[in-house]
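Below is one structure, written out as C-alpha cells; the observations come after it.
Here's a slice of the assembly, chains where they normally sit.
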Amino acid sequence: MFDVVTLGEAMIRLSPPNYKRLEQATSLDLVVGGTELSVAIGVSRLGMKSSWVSKVPNGPLGRLIVNKARELGVDTNHVVWTDEGRAGIYYVEFGASPRPSAVIYDRKYSAASMMKPGEIDWSFLKDVKLFHTTGITPALSPTAREATLEAIDAAKKAGCKISMDINYRAKLWSTKEAEATMTPLTEKLDVLFTTDEDTWRVWNMKGTPEEIITGLKDRFHIPVVAITIREIVTVLKNRWSSMVYADKIYKSKRVYDVEIVDRIGSGDSFAAGFIYGYLNGDIQMGVDYGDVMAAYKHSIPGDSNYMAKDEVDQAVKATSDLRIQR
Amino acid sequence: MFDVVTLGEAMIRLSPPNYKRLEQATSLDLVVGGTELSVAIGVSRLGMKSSWVSKVPNGPLGRLIVNKARELGVDTNHVVWTDEGRAGIYYVEFGASPRPSAVIYDRKYSAASMMKPGEIDWSFLKDVKLFHTTGITPALSPTAREATLEAIDAAKKAGCKISMDINYRAKLWSTKEAEATMTPLTEKLDVLFTTDEDTWRVWNMKGTPEEIITGLKDRFHIPVVAITIREIVTVLKNRWSSMVYADKIYKSKRVYDVEIVDRIGSGDSFAAGFIYGYLNGDIQMGVDYGDVMAAYKHSIPGDSNYMAKDEVDQAVKATSDLRIQR
Amino acid sequence: MFDVVTLGEAMIRLSPPNYKRLEQATSLDLVVGGTELSVAIGVSRLGMKSSWVSKVPNGPLGRLIVNKARELGVDTNHVVWTDEGRAGIYYVEFGASPRPSAVIYDRKYSAASMMKPGEIDWSFLKDVKLFHTTGITPALSPTAREATLEAIDAAKKAGCKISMDINYRAKLWSTKEAEATMTPLTEKLDVLFTTDEDTWRVWNMKGTPEEIITGLKDRFHIPVVAITIREIVTVLKNRWSSMVYADKIYKSKRVYDVEIVDRIGSGDSFAAGFIYGYLNGDIQMGVDYGDVMAAYKHSIPGDSNYMAKDEVDQAVKATSDLRIQR
C-alpha cells in the first residue's frame, strides 16, 4: 500500500524571525521538523505513497505534528500515540556571515525517545518498496535503538530496500556510541546517505567525496552510497552537488549555486529525490532528482519541501533559468 | 540592600496570537513568566528594591529569562546558573466564551526543578524586609522542596517577614502531597495569599471569602491572610476584588470590572501591590494597591505588570475614570 | 470506508487582520473555507472518517485547499483536479458594533462551479453512513446543480442518510431559483439544517423556531429538521442555541453566551456535531454535540473547528466552567 515508510522523531521547530538571536525573540516562528518525516514528505510531493512512523504525545502539539504530515500527504495511521513524554523542540537561529546558523535542541524526554520494540505492528511493510530511517532514531535512547533494529529487521524480512542517512548528532551520542551502533546497522543497508563530516565523525574516515564513498562501499559492502557535497561560500550562499557510488561513480549534472532562505532539510530533500529517482528509474535519475529537490529546498522556509512534482520534473530537465516565471 | 526577595521558577511562555489554538499556530508570542518573578517585578515597579532567586540554565533561554528580570529592575545576582536541566516552557491558549483560556505546562526536568539546598548563600537576606515564595516552588521536586524550606528558615532567622501564595498546581503534585508540605510551611508565614479554589484543593476548606480567611487564620495562626475574589462574568469580562483578615477584615474599596487582555499574573500583581502597601503603610493600603495592580494587570499582555508607580498611585486615589487620557 | 461524505466548494478565505476594512489592508490572513469541507472536518475532529468531494484547480491554491482538508484528517482522494476555472476567493471583514462583519465573494468561474455530472465515481458511497451537502453547491452553476442531484441520487441508492444545510446565498441565486431547486431536493432529505433567515428567504416561511421546524417537517416530510438560533446581542457577543424536530421537539440544554472571535463556520460545526451525535447516539446527543461544537467554534479563528474530541466530550458533560484551565 505504501511505496516508502520512514521511522523517526518529528519535533516542533521554533525560530526567531528576521535573523534575530533567540535571546532577542518576542515571537517564534513555528514549523514541524524531523529528518525522517521530511523524507516521507519529499517522496509524497513527488507522487509516491509514504507513511511516517513515530511515537507522538497526546495533546495539541502531538496533533500539530501529525497534522503537518497529513497536510503534505503522508500517512500517519501507524504513529503510536502516548501519554508519556513531551513533544521535542528545537530552536533555530538563522545566521549571516560570519555568524553561522545554529540549532539548539530541547528534545530530551520526548515521546519519540520513549519508543520501544513491540509497539508497532510492522506487518504493513509488506509490499513497501523502501524503508528509511537515520542515525538519529537509534541515538534517541536505548529503547529507541532497539526499536530501530526491530524495524530494520522487519523491513529486511518484508523484502523492503533499506536506506539510512547517518545524520550524526553530537548532542545525542558520542562518536564512539555512534560507531558501535551504526557499524552493524550500516551493513544491512541498500542505500547509505552521508556527508564528509558524518563519515569523519562516526568512522573517522576522511578524503575527497569520491574516496569517502569508495571507502564506505568497500568497508560495508553497501550497494549504493550517496554523499552530498556542500561548499559554504558564505552563510547565505552555498554550492550544492552530490556523488553516488553504486556499480560506478555517478555525479551531479551541475553544481547548484544556492541563495539560502532555509537550508534545514536539504539533505532530506536529497534523500527523497534520490529515492524517487532510484525506485522509478536509475541511479543517475536518483542523483538528478536528489540534487533538484535539495537545491530548491534551500529557497523554501521550514523543514518541509514544498516543491510540486511538475516543477521538479521541469527543473531536472532544464538548464538553469532564473528569470521570473509568469 | 533589598526590600523584597522572592524564590521560584521562571519559564518561557509561548502563546499563539489572536485567539488561535495551539494546533493552529504558525508563530508563538514569547514572554517570560513565573509567579515569584512577577511579584519581584511588581514591587520593583512600585519603587522597591527586589531580588529574584532561582536556578537558570546556561544558554540563550536562561539569559532571556534573566534579561527580562533585569529589564524590569529586579536584581539577579543571586540566581544560580547551571548546565543541568532545561528552560521550562508553558503554553497559553487565549480563549473567549465559552472556551476558557488554557495553560499547558512543559516544565519537567527544568533547571529550576533541580534546585537543591546549599546552592544559595542566603546571608544576603539580612536587612531584607520580606521574603516571598509560592506553593509551586516546593512542588517542583523533592530537592526543590528542601531548598524552599532552607530558604524559609534562613528568612525567618534573618528576621524577614515571610509571605506565600498557595498557587496549587495539579500538574505538579497531588492535593495530598500539597497538604502535607504546605501545612507546616503555612504555619511559618506572616502573610498568606490564597483563592477559594486553592484553599479547597489543598485543605478541602470551602465557604465565603470571609469564612475562608477566617478559617485559615484560625487554623494556622497566620497574622495576615489575603484572598482574591474573581467573578467570571464571561471569559473576557471578570470582576475583581479581594479581602484580607489581619486584626480585622479589610475589604476592597470597589469591585473592578475588568476587560481581559491577559489575566495571567493578576494574582501576582495583587501580591506585589499588597506587599508594597503593607510594608509602606498598612493593611488597607495593601488591599488598595493590590487591587489596582491586579485589576490593571488584566489589561496588559504578558505575565509582567507594566504599570508605572505614578499611574498606580493615581488609580488608588481616583474614582473610576475610563475616558481617554490625553 | 467512510462514515460521512460531503460535497461542495472550498475557497481561499482572505481577511484583513485586526478589524481593518478591506480598503485598509496591507496584508490579508489566509485560511481555507467552505461549508461542506467544514462539516467533513468537524466530524473528523470527532473521530469519524470523512471524505470531502469537490473540483479543485491544479496549482498551488488548489493544493493549499486540499492540504488543509488532509491536515484535519479528511480524505481527498475523490476530489477532481482540473485545469479549468480558478480557486474561488472570499473576503471577510470582521466588524464590531454597529458595523457587522461582511463577506465579499469572488467565487465566479471557480473550478468547483464547473462541476458536472459524470465526473465522480460515486460507487465509494457504499457503506457510507451519511452524505451531506448544502444549498450552495446546486447554486454554483447549472452543471453543479446537476452534479448535486446526481450525488444525492447516488447516495440514496447507496443507502446513505442524506443531510443538507440550506445556506441560502443571495449572491449566487435568487430566492425563486433557490426555491425551485431546493424544494424537490428537500423532499429527499433525512436531515435538514436551517435558520429562520434561510427558511424565510427560500420558502417565505416565518415564525418561532418551533413553528419553523414544525412547518418544514409538515411540508417536506423530513425525518429530522434542525434549526440553529442566534441572538445577536452585539456584533461581538451572541447567544447560541438550537432546536430539532424529529419524533418530537428536542432543545438545547443551555443557551451559550459566545464572545465572538470568528463566527464563520459555526453553523457547519453544529451540523458536524449533530451528525456525530445523531449517528452515534440519538437526536438529543446530536443537539448537545452540535451546540458545543458550534458555541466553541465562535472562539476559534478560521472556518475550521480545531476542538479536540476529548474537549468536546467534556464540554457536553460539563456545566459551564470559564476558569483558566491549567
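Labels for the chains are A, B and C, by order of writing; each one numbers its residues from 1.
Simple rule for what comes next: contacts are C-beta pairs under 8 Å (C-beta built on N, C-alpha and C of every residue); 3 or more make two chains touch, one makes a residue touch a chain.
Only a predicted model underlies this, so the values are computations on that prediction, with no experimental measurement involved.
S.K.: Total copies in the complex, given 3 are shown here: how many?
M.R.: In total, this homomeric complex is made of 6 copies.
Criterion: only the chains that are shown with their structure count from here on.
S.K.: Mind checking the centre-to-centre distance between subunit B and subunit C? Centres are C-alpha means, answer in whole Å.
M.R.: Here the centre of subunit C sits 44 Å away from the centre of subunit B.
S.K.: Using Cα averages as centroids, what's the distance between subunit A and subunit C in whole Å?
M.R.: About 39 Å separates the centre of subunit A from that of subunit C.
S.K.: In subunit A, what residues contact two or more other chains?
M.R.: 60, 63, 67
S.K.: For a test of understanding, state which residues of subunit B touch subunit C in their complex under the given definition.
M.R.: Touch list, subunit B to subunit C: 18-21, 23-24, 95-103, 105, 169-171, 197, 232, 234-236, 263-264.
S.K.: Help me check something: in the complex, which residues belonging to subunit A touch subunit C?
M.R.: Its residues touching subunit C are 60, 63, 67-68, 70-73, 308.
S.K.: So in the complex, the part of subunit C that touches subunit B is made up of which residues?
M.R.: Interface residues on subunit C, with respect to subunit B: 17, 256-261, 295-296, 298-302, 306, 308, 315, 320-326.
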